[in-house]
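Only a single protein chain was left out; the remaining protein chains are all shown in position.
We just call them A, B and C in the order they show up, numbering each chain from 1.
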């Protein structure tokens, strides 16, 4: 994509945001149904989910605010939406369906935010943005799946709501690798920083060490 | 992308929405600054803009609700946002800058909605969704630029707000063709129908004829 | 308040909206905790709740869209908000607390929308507006408690989202009668129509009869 990147560079897109002062970790839809190639998963989703285990551990040790999302639709179809017409299998993700539950290896601890949503963005039709605002979060590390769907929508909305989104590339996965790469390209040019897990852990840890001096 | 498409097909993505009963036309950011390859344009943006002239004419004859968007930031930086850090040239698009004005060939007529926005989606931080809701719109034809930016964000948000988005592929343009195609793929699989200009005009015209019988 | 009303009349406030073509019934927070004067109830809340039984029955017979709200906060405080500082007892309204459950006499039927919320408005931080928009609702009958709190906030937001709000005065209750009356005054002047239960049932029934002719 070097020629696409050149066009964006010529128009001065892709400038860095940097980490702000108060960082939250957002884990989008790492639920059983997306960790399963027969339901909504496949591609590099499971690998990204595995990579997120270490990031979650590091963020807990750093006492960051942590938010998880689940896709949950009503059992009786009362909140079916346009997206459920495009993707009818979403209707299987009801409150008690195993597919809608967060994977065991990323199980939320008490006090971590759990957002139920029915649309791509973690922020649309939820009170996550106000919750982050009240906590004075200014930076959101975005992980989860899929890169071309709920991760992108959540990262774009994080930006819209006034937070700096930092997408952690190896903690985001997609059922198909073409869209994974294409969406990381768009995000980096227009909306977010892109960092790897190890880069962001190193920077957060270095900052904490500096603050403790 | 046939293999990516196969994965989506296997998971039963990409089902059609169809046109509803009351259709609006949304023209996203066809302003001078995006019709200029030295500012924000290039690629197939100008071609898409030209294609939209005929669609706008047809929609006016069909008496559809029509909405245009402009990107407008304050002269004094008081409403600069995170996106203006990523893409500083957006700050040039002030109220009176020629670059922020809708191209002459798509000039709005009195009574057509004009939305000023500072973020990708035509719906975020604006009252376009309530305006459409009040008019009982159920379907939004999405055109404009760029496909990988404000068109996609507006189409996704249209869906989130409860409207059926129909992206008109040859009336959407992007400065880079890779992202244009990649985003049409995502939109078709997850969020919107994709039609060409001539297909949608034919269907709308046929319906009107049928209704008049 | 005749002199206050005169001021509004002089400035041409208080014009009627009328019922639109597709009506939904919204029942705000008629849960056990608000039906109990020792928790959040008192005043005319229980009376309003009782009056709503007949309205709900009529709306079901007319096949209207019906939505109920509950206040539900997380057990672990992860979604506590500013309002929970002002009114700490709200934190008792967790998912399984009897106080957060809809009163038995207004128990939702399968297919009726149930909105969990943590803020006054039924629309803020929820996807109720998109759900209504998708169903092409244009008019919302607003009932529930309290008139000076969640009813008012929901009625104002219904208007903001592009729906015509009709507040059903004898199906809204408040722990204190001064605020009940004061808020009906504001709503009538600026935001909504006010009808009694019997008036709205009569009008809806007459319309249905007319449509059936």
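Everything below uses one rule, namely that contacts are C-beta pairs under 8 Å (C-beta built on N, C-alpha and C of every residue); 3 or more make two chains touch, one makes a residue touch a chain.
Keep in mind that what you see is a predicted model, and the values were worked out from it rather than measured.
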item: Omitted-chain contact residue, chosen from C:89, C:109 or C:202; value: C:89
item: Hidden-chain contact residue, picked from the options B:11, B:32, B:100 or B:126; value: B:126
item: Touch list for chain A against the chain that is not drawn; value: 21, 127, 129-136, 138, 160-163
item: Chain B, residues in touch with the chain not shown (by the definition above); value: 74, 76-79, 81-82, 110-114, 118-119, 124-127, 130-131, 134
item: Footprint left on chain C by the chain that the document does not show; value: 1, 3-4, 7-8, 11-15, 17, 39-40, 42-43, 81-83, 85-89, 119-121, 124-125, 148-149, 153, 156-157, 159-160, 162-165, 175-179, 182-183, 185-186, 189-192
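To be clear about the criterion, only the chains that are shown with their structure count from here on.
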item: Type of chain B:chain C copy interface by residue overlap (half), same or different; value: same
item: Rounded Å distance between chain B and chain C, as computed from the means of their C-alpha atoms; value: 35
item: Residue numbers of chain C (touch at least two other chains); value: 127, 130-131, 134
